[in-house]
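A protein chain is absent from this complex, but the other protein chains hold their places.
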Amino acid sequence: MEYILFIIAAAITIGSSILALTRLNASHALIYLVVTLLALAVIFFLLGAPFAAALQIVVYAGAIVVLFLFVVMMLNLGKSSVEREQRWLQPRMWYGPAVLSAILFAILCVAIYDSPSSDTTGTMVSPKEVGTELFGPYIIAVELAGFLLLAGLVGAYHLGRRYLSDRRS
Amino acid sequence: MGNAMTIPVDLVMLLAIALFVIGLFGVLTRRNIIFILISIEVMMNASALAFIAAGARWGQPDGQIMFMFILAIAAAEVAIALGLVIQLARRFNTLDIDAASELND
Partner (left out) sequence: MQFLPYIPLLPLLGFLILFITEGRLNKISVALIGAGSVGIAVLIALLVGIDFYNQEATPYSHQLWTWMSVGDFQPNITLYLDPLAMVMTGVITGVGFLIHTYATGYMWEEDGYSRFFAYMNLFVFAMLMLVLGDNLLVLFLGWEGVGLCSYLLIGFFHTEPENGYAARKAFVVTRVGDTFMALGLFLLFREVGTLEIQSAVETATTTLWPDGSTMNTAICLLLLGGAIGKSAQVPLQTWLPDAMAGPTPVSALIHAATMVTAGVYLVARMQGLYLLDGPALDIVAVVGLLTLVIASFTALVQTDIKRILAFSTMSQIGYMFFALGVGAWSAGIFHLMTHAFFKALLFLASGSVILALHHEQNIFKMGGLAKKLPVPFWSMAIGSAALAALPLTSGFFSKDAILITAEQHSDYGLLFWAVAVLAAFMTSLYTMRMMMITFFGDLKTEPHDHSKANMWMPLLVLCALSIVGGWFGFEVTEELFADKGMKALEFHFDPIALITMLVPIAGVILGYYLFRPQNRKSIEKIANSTAGHNLSRFFFSGWGFDWLYDQIVVKPFVAIAKLNKSDVVDSIYKAITAIMRYSYNLIVITQNGSLRWYVLNMSVGLAAIALLVVFVL
């Protein structure tokens, strides 16, 4: 049962991500990105990681993509940008990267199938276990993540100011 | 949760690789910086999926913990990247990434 669900979710993920990348309008791409993230959340749930799934939806799709949308709306890209994208997105630009991506895909597949295959356990890892780990062995990493977010905050504030070049920083 | 049929890890990894490659393809192809950032997000999600799959394979919470760190990183990165995007848009009046190529020789 999970297997079938997994296949469906996987197909949605891939299709949605491809669609996300090939749109001309930034907002459309972001919506497709949200779909991708939601499908991934389903897959996380199937893998027995409900906490991760919830986080994915709340933080990733709910905050990060929303941030993206805000900035895109602020930049006020209009019809001219759509035409520009069309100009830029010529099929002939796709050949090189396609080849490279195919090669990389092939190599990594070989790497995966070389190693012994196994199944997932199917048991759910509850949020309680995750929490215990976080406050136990990974406490330092949590603090460092806090540093990182603080740095991100300060950086974003500084970079977002108007007339950055005129004012003394 | 009933587990009549568990999911083979290979398949999940395959999905992760596919997503990663798709994201890479997007980074290489698009010129608009917003799309490049979106592609990077896709790539990050691919690696997150790989971690979760590994954690599910062994039944340990470490995979989810790595996922959370990836989330934190992605959040910080997006914040700063969008700040840079705003600056780029203000200075060069375009979102073309090739406009910001002055750091050359």
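Just so it is clear, A and B label the chains in written order, and each chain counts residues from 1 on its own.
What we mean here is this: a residue touches a chain if its C-beta (ideal position, glycine included) is under 8 Å from a C-beta of that chain, and two chains touch if they have at least 3 such contacts.
Just so we're clear, the structure is a prediction, and the values are computed from it rather than from any experiment.
Enquirer: Tell me which of A:Ile4, A:Val110 or A:Ile140 is the one touching the absent chain.
Expert: Answer from the full complex: A:Val110 touches the omitted chain.
Enquirer: Determine and list the subunit A residues touching the chain excluded from the picture.
Expert: 96-97, 100, 103-104, 107-108, 110-111, 114
Enquirer: Of the residues in subunit B, which ones touch the absent chain?
Expert: Looking at subunit B, the ones touching the missing chain are residues 24, 27-28, 31, 36, 97-98, 100-105.
Here is the rule we use: only the chains that are shown with their structure count from here on.
Enquirer: Just curious, how far off is subunit B from subunit A if you go by their C-alpha centres, in Å?
Expert: Distance between chain centres: 5 Å.
Enquirer: Note which residues of subunit B are touching subunit A in the complex, please.
Expert: Of all residues in subunit B, those touching subunit A are 1-15, 17-26, 28-32, 34-35, 37-39, 41-42, 45, 48-49, 52-53, 55-65, 67-69, 71-80, 82-87, 89-91, 95-96.
Enquirer: Quick one: which bits of subunit A touch subunit B in the complex? Just the residue numbers, please.
Expert: For this pair, the touching residues of subunit A are 1-3, 6, 10, 13-14, 17-18, 20-21, 26, 29-30, 33, 36-37, 40, 43-44, 46-49, 51-52, 55-56, 59-60, 63-64, 67-68, 71-72, 74-75, 77, 81, 85, 88-89, 93-94, 96-98, 100-102, 104-105, 108-109, 112-113, 117-125, 129-130, 132-134, 138, 141, 145, 148-149, 151-153, 155-156, 158-160, 162, 164-165.
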